[in-house]
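So the structure is just underneath, and the comments pick up after that.
With one protein chain removed, the remaining protein chains of the complex are shown where they sit.
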Amino acid sequence: MNVDHLAERVRRSHPDVVVARGEATVLVGRDGLLEALRTFRDDEELRLDFLASVTATDWPGRDPRFRVVYELLSAEHHHRLRVKVGLPEDDVRVPSVTGLFPTANWHERETYDFFGVAFEGHPNLRRILLPEGWEGWPLRKTEELGGVDTRYHGAFIPPVDRRTR
Amino acid sequence: MPVERLEGFRTGKTGEESQEEFERGLLMTTLDKAVSWARKQSMWPVTFGLACCAIEMMATGAGDYDLSRWGMELFRASPRQADLMIVAGRVSQKMAPVLRTIYDQMPEPKWVISMGVCASAGGMFTNYAVVQGVDTIVPVDIYVPGCPPKPEMLMYGILRLHEKVRTEGRFK
Partner (left out) sequence: MTLDDAIGTADLSPSSTGEIRQETMVINMGPQHPSTHGVLRLLLELDGETVLACEPIVGYLHTGIEKNTEYRTWQQGVTFVTRADYLSPFFNEVGYCLAVEKLLGIEAPPRAQVLRVLFCEMNRIASHLVWLATSGLELGAVSVMLYGFREREQILDIFEAATGLRMNHAYVRIGGVVMDLPDRGADRIGDFLTMMPGRIDEYERLLTKNPIWMQRNIGVGPLGAADARALGVTGPVLRAAGVPADVRRDEPYCGYETYEFDVVTRDSGDCFARYEVRIGEMRQSLKLVEQCLERLREPGPVMVEDPKVRWPAQLEVGPDGIGNSARYIEHIMEESMEALIHHFKMVTEGVSVPSGEVYVPVESPRGELGFYVVSDGGNRPYRVRMRDPSFANLQAVPQMVRGGLVADVIAVISSIDPVLGGVDR
């Protein structure tokens, strides 16, 4: 199904669909997320039954600050859909989709590890890539890159996020 | 058949060395040299390949650039049976305690080659996740730069280490 038909089909249940550069993105609310994904998975024409990735982006200064992004693929029809959920800064939690897509397990752990997004209902929400007990959510824009200064034979170079452009 | 010596390697004794030998006595220096020669002749590395440099290390051990010319093709899995640790690849913060544990488990005498810029100085990854130089955790004998270093570069580093081992006296 080409992307415009896909967008039309999705718009019937979820009106907030944007088509850009040949890709369709639908914005859903946090409470309707599980229902939306179940609809997309079970609808005969959409059949978006493969979850490729779960991640988040951080937009400090905007409301909602975080957007959790799900990439769905249909194995049958070979079309893709991106589902985005906005999360405000003071309430960074979203229902976990591991019940619908078991593959989301590690992807959600990674998003938790990097951004601090709490996935409710996740069977094992712990840090996956950073050491246990690490403090901070490194991929948030408010966190530093964390490099060290370079001092060599009298020369001094600060780490890349503190160099002047 | 003439033997080709690499530049920078010692080929004979200087005056001071002869003097030193005389002072320490003939038996100790001969034993010293024999032990040092034996140590460098077949150093066994422990498998500590982490990232891209590990693949180049495997290529160095494989058929084309053969490490078994120096008796080193046998990478020991257990650190208790190894005497050389080639830290090949970027060391993340989570891996750093493991690296130190493996280093501590190796018996003396042991040497460390830091292969690649990520192990030597953090490489291109000056960030929160990578240890900026493995010499903050373990003492390093030879640094081999490169991203990743070609097998010839690693071999040169290993040969320099052999020279270092051969020429250092252990029974002082």
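Quick notes
So that you can tell them apart, the chains are marked A and B in the order they are listed, and the count of residues begins at 1 in each.
FYI, a residue touches a chain if its C-beta (ideal position, glycine included) is under 8 Å from a C-beta of that chain, and two chains touch if they have at least 3 such contacts.
Being a predicted model, the structure only gives us computed values, none of them experimental.
For the chain that does not appear, the touching partners among the shown chains are A, B. Residues touching the missing chain, restricted to chain B, are 47-52, 54-56, 58-59, 62-64, 75, 77, 79, 89-90, 92-95, 98, 102, 124-125, 127-130, 147-148, 150 (touch as defined at the top).
Residues of chain A that touch the chain left out of view are 20-23, 25, 49-53, 55, 57-58, 69, 71, 75, 78, 80, 82, 101-107, 110, 114, 124, 127-131, 138-139, 145-146, 160-161.
FYI, only the chains that are shown with their structure count from here on.
We define each chain's centre as the mean of its Cα atoms; on that basis chain A and chain B are separated by 44 Å. Looking at the complex, you find that chain B touches chain A at residues 93-94, 122, 126-129, 132. Those residues of chain A that touch chain B in the complex are listed here as 130-131, 134, 138, 143-148, 150, 159-160.
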